[in-house]
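Below is the structure I would like to discuss, written out as structure tokens.
Right, chain A next:
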Amino acid sequence: MSTALGAALGVKGLVKRFRGLTATDHADLDFAAGELHALIGPNGAGKTTLINLLSGELQPDAGSITYDGRDITRRSVDQRARSGLVRSYQITSVFPEFTLLQNVMLAVQSLAGHSFSFMRDTRSDPRLIEPALAALELVGLGAQAALPVDTLAHGARRQLELAMVLALRPRVMLLDEPLAGMSGAEADEMVALLTRLKRRYTIVLVEHDMQAVFSLADRLTVLVAGRPIASGTPEAIRNDPRVRDAYLGDAQELM
Partner candidate 1 sequence: MNMPRMLSAMASAAAMLLAAPASAQAPVKIGFIAELSGPQAVLGQDQYDGFMLLVERNGGKLGGVPVQVLKEDSQLKPEVAVQLVAKLIEKERVSIISGVTFSNVMMAIHKPVTDAKVFLVGSLAGPSPIAGAQCSPYQFITSFQLDAAAEAHGRYANERGFKKVFLLGANYQAGKDFLGGFKRTFKGQVADEVYTAMNAPDFSAELTQVAAAKPDAVFAFYPGALGINFVRQYNQAGLMKTTPLLTQGAVDGSTLPALKEAALGAYNGAPWGPDIDNPSNKKFVEEFERKYNRIPTLFAAQSYDAAQLIDSALAKTKGNVDNKDALRAALKAADFASVRGKFKFANNQFPIQDYFIQQVATDAKGRVNLKTVATPLKDFTDDYAAKCAMK
Partner candidate 2 sequence: MRRTIASFGPREWCACALLSALALVPVWAQAIGEPYYLSLVTRIMVLALAAVGLNLVLGYGGMVSLGHALYLGVGAYAVGILSSHGISSGWVHLAAALVVGSAVAAAVGAVILRTSGMAFIMITLAFAQMAYFVVVGLKAYGGEDGLQIDSRSDFGVLQLSSAPVFYYVVLCCLLAVLWGLSRLVHSRFGMVLQGARINERRMAAMGVPCFRYRLVAYVLSAQIAVLSGVLMANLTKFASPSYMQWTLSGELIVMVVLGGMGTLAGPVVGAAVLLVLEEILSSVKLPLPGGLDTVINNHWLAVIGAFIVVVTLTMERGLFGSLRSGRRSA
């Protein structure tokens, strides 16, 4: 278990097709270690597809993915996750029947290599509870640890989602719209949280809230029809004509 420190991630000539339509079209991207790299683009630009390719839930039709210097194109989801390449979901995906603590404990547990322990009661196992509580504290859910998830507000669920990712001591976090459906206040909390987390991890962020993106990201990549058309600092992207063209009416949204 390497202590969480960002690792580099890159894709070469990545292609993914669904019944004719090309969701990812010869994408070449590099995510430097420790940077927060945002993927933006109009709807259907293939942002989530790219995340799914990176996390391994989709297999590319062509191209390669390198992580921490190794080719992981054919690695399975769980193999990638164990090596520190962890994702969160756009639509909250947790274990509703469990408490918050149990949700995060499950994540902590999966770090421990295997879970073939049959008799030891997890409910009194500090090695699980303490890291889990820590992760919950980090996202500001420490107080609600004992509550079952189904009593939770949407915003809090998104935070839980992130806590579960953090509990996995990731080196690269793939965050798919962590702000989706959050109230203004909740969103601000989350942005603050992500700002705190920056540098300690490599973060690939897909997000529609442009304000948040431009305030958080070290670099941005603009995807259009599955192909990265521009990549650079927020400043560079702001003034890139191609991006304006790509976004057309969305121009205002960029400012």
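Picked so that all candidates are chains of the complex that A comes from, given by their letters.
Quick notes on this one:
Simple rule for what comes next: contacts are C-beta pairs under 8 Å (C-beta built on N, C-alpha and C of every residue); 3 or more make two chains touch, one makes a residue touch a chain; residues count from 1.
Everything numeric in this text was worked out from a predicted model, so none of it was measured.
Shown alone here is chain A; of the other chains of the complex, listed as 1 or 2, the one that touches it is 2.
Remark: chain A residues 55, 57, 76-82, 86-87, 89, 93-99, 101-102, 105-107, 109-112, 115-124, 128-129, 145-146, 148, 164, 168 touch candidate 2 in the complex.
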